[in-house]
Each structure stands twice: as C-alpha cells, then as structure tokens.
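Removed from the display is one protein chain of the complex; every other protein chain stays in position.
Showing chain A:
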C-alpha cells in the first residue's frame, strides 16, 4: 500500500490517496478518511451483512487489539487474514492497540511491556508478542507498539526490527508520543525518523486517554501539539489521529493536515441513543445538531431521523419506532441508530474531501461550529431548566 498526497501545494488541509493495495489493486481510498471502528471484528451493533446495506464502498476497519486479544491463540492456527477471519474479506484492516471508544485505564509499565485491559483483565504486551500478533493477523495496516500514554516521558523505544514477508507488505505507521511537551514530541519524532525510514505514516498519539471524554476535549488544548508535530513530520507521509473527536474538532484537525480518523464517535453517540442530525449539504434543513431518540416527544413522531438522509434507517423507519425500541430495550434500536450515524459520518467525510477540493472547508467549518455551539448552549440551558424539577 502506498500513500500519495494529491494537492501538494498546501501542507494543509490536503487530499490524499491510499493505493497499490496488496491483493486489492483496484481499490483506492481517498483521504481524509475515516476508519470504521470495530470491537471484536464488527462495527458495534452492525453485522458486516447489514453494513452492506449502508455502504458498498471499500472501507478500512480499525481493529483494536484489546478487543481481539482472545483470538491471539486461535489466529496462530488460522491461515487467512484477520479480515477473512472476522467475516469481512473485502475490507481492509488497520490494527491498533487500544479501543478509542473506551477510556484506557492507566497502568504501570513493566520494563518494555505495555498493559492492555481485556475483558479477562490486564495483559502485558511486549514488542515480540505484538509482532507475533501482527504476523498472524496479517492486517493491511498497523501501528508500531506504543503506550500512547499522555504522560510526558513516553519515549520512542519500542520499535521492532523484525521484517518477515508479511510485515514487508504491510503499511506501517509509527506513533508519535510525548504528551503535551513539545520537546518530548520532537525527540520522539527524531528517533522515529532515524530508525524507521520505511514507515508509511504516523499517529499523533497521547493526546488523550480515549473514551467519550474526547468529544468534549477543547480543541485549543491540543492545537499547539498537533500543529507542532505535523510541522516536524515529513509532508509526504500519512498523518492520523484516533478517538471520539466531535465534528468541529475533526474539521479543525483536517485544517491542520490530519489525514485519518475513526468512527468511535458514532459509537458513543449511539450508546447514548443519539442520532447525528447536523446538516452536511447546504440545502439540508435541520433543527438540531443531534437528537436523542429516547426523549418522550418522539413517541408519535413518524418522520425519519433526517428527511434528507438516504440511509436504510431513514428510508424505512421512523423516530417513533426507534423510540419504541429504545423504551422496550430491544436490540434493533442501536442497530438502526448506528446505521444512520455511520452513514451520516461517512457522508461528513465525503463532504470534507469535496470542500478541500473546492477550497470551501473554512466555510463549512464555520457553519458546523456555529451549529455545534448552538447545540451545546441548548443542552446547557435544558440542563439548567431541568435542575429544579428534580427536587419536586
């Protein structure tokens, strides 16, 4: 797999292309791109069969190792790739360590080992174990092992020198650690560039500890670090971040030159019964940035989540039906909400690429920022109004 930057005049925002993909030469993926966040090999609530009803375009699945650790032994006996094993052979895969939708518990590192918290408890990974996993999973892309910790002392020491045939074909990305200390970040970048000449891209790691909090992380807090790191990175390489960034933060990160994100934001919205409704096309009229389908007012609302949305959930199912499914705790509720959220988020990224092409990203960003601000104010004032009621 190769990454090429298309509009090389600007450092950022930029368009790029992932191409020459091993075994899938007809597939090209445009950046800025959003990886489909998975747990246990699936988009939460959406089977691969159902996802085909959402999109038929080629996708990259983000595979958090923490959710696949229980297959570690099984995969050593399996001949195929991880995308075949999880039942989605046409998808590309990107192996990462932590699950961006869950808060990463911090733990003490034992020498060169990094802790991950699986459902069976803490497991320590060292470089050897990790590279064994990469070799047996055979993903299309993977990140080198890093602790991703936000504490400042993280150093770039866990880089493997092993080069098997499998690894040669895989697109490798190096995490840049160093927390919020610009000097540490610089040291990390220097070390990576000196040791790893053939990495295809980078991950700006250690900006947060994953989980739903990232949505509310003020962008100003990360801006300087991201800007500084991107300035020091070779411009021809792919630059990625992970986590549940809200759409405004995504736009600002794209403006700085980030090429790759993930859909963990869709999961945290779905888990709180919320559907994204922010307008993407200029003609779209929506009254809210997102709506919470649990609210009683939707009980007899037989309109779709969004009239202008073409997704399966919006074309066949009403807010009232989803509200009913939520009140009776049926499994189909998160399925329908997730179908819409993923569809909407993929559309959002398509729009981002289109805006970069037309030089209109700033206009789009202003519009979305405005909507998001109004939404946050509404949420806050609703909270304040709700407060006294609780004491009755």
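Everything below uses one rule, namely that contacts are C-beta pairs under 8 Å (C-beta built on N, C-alpha and C of every residue); 3 or more make two chains touch, one makes a residue touch a chain; residues count from 1.
Rule of thumb we're sticking to: contacts and distances are computed from a predicted model.
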Omitted chain, identified by the protein name its UniProt record gives, among "Dynactin subunit 4", "non-specific serine/threonine protein kinase", "tRNA-guanosine(34) queuine transglycosylase" or "UBC core domain-containing protein": "tRNA-guanosine(34) queuine transglycosylase"
Candidate in contact with the missing chain, chosen from A:74, A:282 or A:295: A:74
Of A:110, A:299 or A:382, the one touching the omitted chain in the full complex: A:299
Touching the absent chain when the full complex is considered, from A:184, A:242 or A:318: A:318
Sites on chain A contacted by the missing partner chain, in the whole complex: 39-50, 53, 70-71, 73-74, 77-78, 85-88, 119, 299-300, 302, 312, 316-318, 320-321, 324-325, 327-328, 330-332, 334-335
